[in-house]
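Can you keep this structure in mind? I'll have questions shortly.
What you see is the complex with one protein chain gone and the rest in place.
Here is subunit A:
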Amino acid sequence: MALFNYRNVGARGTGMTEARTLYDKIWDAHVVEQRDDGTALIYIDRHLVHEVTSPQAFEGLRLAGRPVRRPELTLAVPDHNVPTTARVDADGKRIPIADPESAQQLAALERNAPEFGIRYIDATAPEQGIVHVVGPEQGFTLPGLTLVCGDSHTAAHGALGALAFGIGTSEVEHVLATQTLLLKKSKSMEVRVEGDLGFGVSAKDVILAIIGRIGTAGGTGHVIEYRGTTFDAMSVEGRLTVSNMSIEAGARAGVFAPDEATFAYIKGRPMAPQGADWDKAVAYWKTLRTDDGARFDRTVHLDATQIAPNVTWGTSPEDVVPITGSVPDPDSFEDASKRAAARTALDYMGLSSGQRMQDVGVQHIFIGSCTNSRIEDLRAAAAILRGRHIAGGIKQALVVPGSGLVKRQAEAEGLDRIFVEAGFEWREPGCSACLGMNPDKVPAGESCASTSNRNFMGRQGPGARTHLVSPAMAAAAAVTGRLTDVRELATRD
C-alpha cells in the first residue's frame, strides 16, 4: 500500500501560466512528485560534501548496503578541519595533521569518496578550498540548479541563480542514496536595494545592513530574492558575499536572477557546460527571472546610498551599527528578551553602551571564510594595506584565501607580498578561524575584526570576541589596532 498519493509533474514546471518568481520557477522544475500532504520530492542537481557532516551519512549507506545514486553529481572537499599551515614538506610529502580527531575526519572523507565513486579534491590539491568557494569557482554551481551541502552557508551558491541550502546529516544520506529530498515549499521574500553604494561601502556592508534591518529571524521560513539596481551593478563575487549570509537573516536560501555578469563569471570554468551545451544553457538561464506581476509574500526595501561601512557590536549578526555609530544602550530595545540579550552580549564583548565603535580596540584580524575570501576581497584588503603596517597592538593578523586557486591568483598579482610586508600571515585555504575547528582560534577575552559571518559567543574560540566587518574594514582595523572607518584610509580614484 502506498503511504501517499503521488502526482507526477514534468520537468520544467507544472504548466501553470500565472506570473512566477525565480524561486517558483526553480522549484517547479525540480518537483519529481507532489504529495498530497503538501510536501514534494525535489530533485537535487548538485551536492557538495565536506568532512564534518558526511561521515555518518556514508556509514549509514554502508550499513544498509546502499550505493550512491548519481556519484557524478556530488563533489567532496575537506575544509573545516584542515590546518592553514603548510600541508606538504620540502620533499612534497604530506605533513600529518596534529589533531587526531581532525585527522580522522579527513581520513574518513578520503576513504569514503573513492569507495562511493565520488570526485574528491584532496587537501593538498591546488583546487582545494572552502566548499562554497570551490563550487562556483569550478563551474560546479550553475544557474537554475538545486544545490545542497551539509552546511548552512550553502545559501552562498544562490548568487549564481541556483536554489542552494544547507541540510542535516540524515538528508546528506538521503541525497546520496536518492538524489532527492522531501521538502515543503518556503514562502518568498523580496529584498530590494536601489542606488549606488558609497565610497568604501561593499557587499558585506549591504548584507549586514539587511540583517540589521530585518533581524536574524527576519527571513525565517522564506527564500529571499535579492533585486534592485544595487545588485545589478554588483559583481558575482559580491553577490556571493550577500547570499552567503542569507542564513544569518534567517532564510535558508537567497537567490539572484542570473544575468550577463553571471554568464561571464561561469564561462570557461572547468565543470561548466561547453560548446553547444553552453549556448543551450544560457538560453535557458535567461528565462530564470521573476515574471512581472509575480507576488512575494514579503518585501523589504533599502536605499543603498544610506548604507555606511558596518560593524557588529554584539554576539548576533543583527547587532549591526555603522562604523560612525556607538554601542547601543540595551534599554533602548523594545523587546524584553532583546534587552536581556544585549546586556549579556555587552558583558561578553567587554563593551559599554555609548562607547564609540571607532574606539573599540582589536588584537586579531581574520580575513577569510566563505563570506569574504575570494580574489576581490583580497584585493580590497590589500588596497588598504599597501605601504602600511599592522599596529603594534595586533597579536595576529591572518589572511586565509578561500581556495588554492584564489591563493595562486593573489600571488600572481603580488597581493601576498603586500599582506606579508604589512605584517599579515599568508596561509593555506580552509575555514580556519571562522569557526576554530582547526588550530586557528582567537583567545578568550580578545577581540577580532573578522570578515566571517558569525559573531556568536565562542565561535572563533572559547571566549573570543568577534566584530564582523568587510575585508577593507578588517584591513583598516589592522592598520590602526581599533575598529576604523575605512573611508579615512582609502584613497578615491
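In this section, a contact is a pair of C-beta atoms (placed from the backbone, for glycine too) under 8 Å apart; a residue touches a chain by one contact, two chains touch by 3 or more; residues count from 1.
Going forward, contacts and distances are computed from a predicted model.
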item	value
Omitted chain (choose from "Cytochrome C biogenesis protein ResB", "3-isopropylmalate dehydratase small subunit", "Riboflavin transporter" or "Pyruvate dehydrogenase E1 component subunit alpha") - UniProt protein name	"3-isopropylmalate dehydratase small subunit"
Selected from A:Leu142, A:Val223, A:Ala253 or A:Val486 as touching the chain missing from the view	A:Leu142
Per the touch definition above, residue among A:Thr21, A:Gln105 or A:Ser432 touching the missing chain	A:Gln105
Touch criterion as defined above, residue of A:Glu33, A:Asp122 or A:Asp291 at the omitted chain	A:Glu33
Sole residue of A:Glu173, A:Asp319 or A:Asp485 that reaches the chain not shown, by the stated touch rule	A:Glu173
For subunit A, the residues touching the chain missing from this view	3-4, 6, 8, 10-12, 32-33, 37, 41, 43, 45-46, 52, 55-56, 59-60, 64, 66, 69-70, 72-73, 75, 81, 101-102, 104-105, 108, 119, 138-140, 142, 144-145, 168-170, 173-174, 177-180, 182, 270-274, 277-278, 280-281, 284, 437
